[in-house]
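With one protein chain removed, the remaining protein chains of the complex are shown where they sit.
First chain written, first letter: the chains are A and B, and each begins at residue 1.
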Amino acid sequence: MEGGFYTLQDFMTFTKGITYLIMIVSLCAITGFWLFLTDRDTDTQPVEHHKAEHH
Amino acid sequence: MSLTRRRFLGWIGAAGASTVLGRSANASSTVHFKGYADSFAILHDITLCVGCRACEAACNKVNELPPPELPFKDLTVLNQKRRTTAKAFTVVNRFENEKNSKQPVFVKKQCNHCLEPACASACFVKAFKKTPEGAVSYDQSVCVGCRYCMVACPFEIPAYEYDNVFSPRVMKCTMCHPRILKGQLPGCVEACPKEAISFGKRKDILNIARERIMKHPERYLDHIYGETEMGGTSWLYISGTPFKQTGMREDLGITPAPELTSGALGAVPIVVGLWPVLLTGIYAISQRKEKVSAEEQALAVAEAVEKTEATAKQKLAGELEKARKDAQKDKDSAIKQAVKKALDEAASVKQEASDV
Partner (left out) sequence: MSEKTLSVNKSLLTPFNIFAGIVLVIGAVITVLRFTKGLAAVTNLSDNNPWGLWIGFDLLCGVSLAAGGFVTSAAVYIFGMKRYHSAVRPAILTGFLGYALVVFALHYDVGRPWRLPYPFIVQQGTTSLLFEVGACVALYLTVLFIEFTPAAMEWLGLKKARNIVVRLTMLLTIFGVVLSTLHQSSLGALYLIAPSKLHPLWYSTYLPVYFFVSSIIAGLSMVLFESTLSHHYFEDKMDETHLKENTGVTLGFGKAASLVLAGYFTIKIIGLAISNNWHYLTTGYGAWFLFELLGFVALPCFLYAVGVRDKNVKLIRWTALLTVLGIVLNRLNISLIAFNWQLPSSERYFPHWMEIMVSVFIVVVGILVFRFIVTKMPILYEHPDYKDTH
């Protein structure tokens, strides 16, 4: 049987279980990512990353 | 159990292999789960049942259920339509036979041990399990008593011990799973004097049923109830009377219960994945709007202030100029007057001098 499952019920129990774990992980991950993304939002001036020419 | 490197690599390998070899499947794909090939089933030939209730008595005995109010030999209970209860895993009901009013039809009712049980799909503690032998088993050690299984069952089978305070259980036919594992027959099958119920492998039972129907088309309707209903059940029925008239619903469809909710379940992780993104986006847009409108407002205020200042300056300058001009005018006229006065005085003095 597909992946060792004989019934749709067993198949879904397995896949939904994995899905729930992924949901928990992704909620934590997206929180971290959001903080990373918005970390420097309070800075008002854009930072120059290239060396400016000195005259 | 400690995790050795070898075991870990073994798991990774197995996961990889199964990903490559196994096919992905979800409820909407073409993969069809055929169930356990060797699972058992029971054929109930309704045309053979005489309503003796021997099966009910045997079930009561095998499962050590409490004695009933009226003894099993009492057939007056058949005057009412009964359903399974917390004390009766199976009941026999009597129905009108449209072909022969003198010979009523009797039907045994119990858990149908569906191939894809609705109760198992509904249970949030996985208390129900479709065993390889075909029985749908119930684990009372984890049951919380939410009774969602009773809502889910399309055949209205599970009953509940509402009068039990500390250990109420869901009660339903077990297909005598412990007996089957020992190689014995379910209690009801063994007790039936008319062989109205036969036990065997599901594939064999289906063949027997088809054969009977083919051999006696005048006796049976051409339909095996339970072959496809709700995705298929382990109790299969053949009858001469339309099933609708024997208390069995013909409008249940063939969709297995887990498929009924798989769509909604599938949407859940998508919400978890996308909502935070959407909401953050809306938040960012509303923040930006606010920022822009605040900037515009500040700009407008600054312009207004500037304009007011400029107007005020202009006005002030104008008034200053006017005041200066007026002052000059006054000065000029004052000088003129003084000069005139001096001239007049000089003229009068001259006049006085010439008179003497």
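One rule holds in what follows: a residue touches a chain if its C-beta (ideal position, glycine included) is under 8 Å from a C-beta of that chain, and two chains touch if they have at least 3 such contacts.
From a predicted model like this one, the values you see are computed outputs, not experimental measurements.
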{"item": "Residue of B:121, B:174 or B:246 in touch with the missing chain, whole complex considered", "value": "B:121"}
{"item": "Hidden-chain contact residue, picked from the options B:37, B:70, B:151 or B:254", "value": "B:151"}
{"item": "Which of B:72, B:106 or B:160 contacts the chain that the document leaves out", "value": "B:160"}
{"item": "Touching residues on chain A - with respect to the absent chain", "value": "9, 12-13, 16-17, 19-20, 27, 31, 34"}
{"item": "Absent-chain interface as seen on chain B, which is shown", "value": "83-86, 118, 120-127, 142-148, 150-152, 154, 156, 158-168, 249, 251-253, 257-258, 260-261, 263-265, 267-268, 271-272, 275-276, 279-280, 282-283, 286-287, 289-290"}
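FYI, only the chains that are shown with their structure count from here on.
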{"item": "Whole-Å gap between the CA centroids of chain A and chain B", "value": "25"}
{"item": "Chain A - residues contacting chain B, complex", "value": "1-13, 15-16, 19, 22-23, 26-27, 30, 34"}
{"item": "In the complex, chain B residues that touch chain A", "value": "18, 22-23, 25-27, 31, 33-36, 115-117, 120-121, 126, 130, 132, 231, 256, 258-259, 262, 265, 268-269, 272-273, 276-277, 280"}
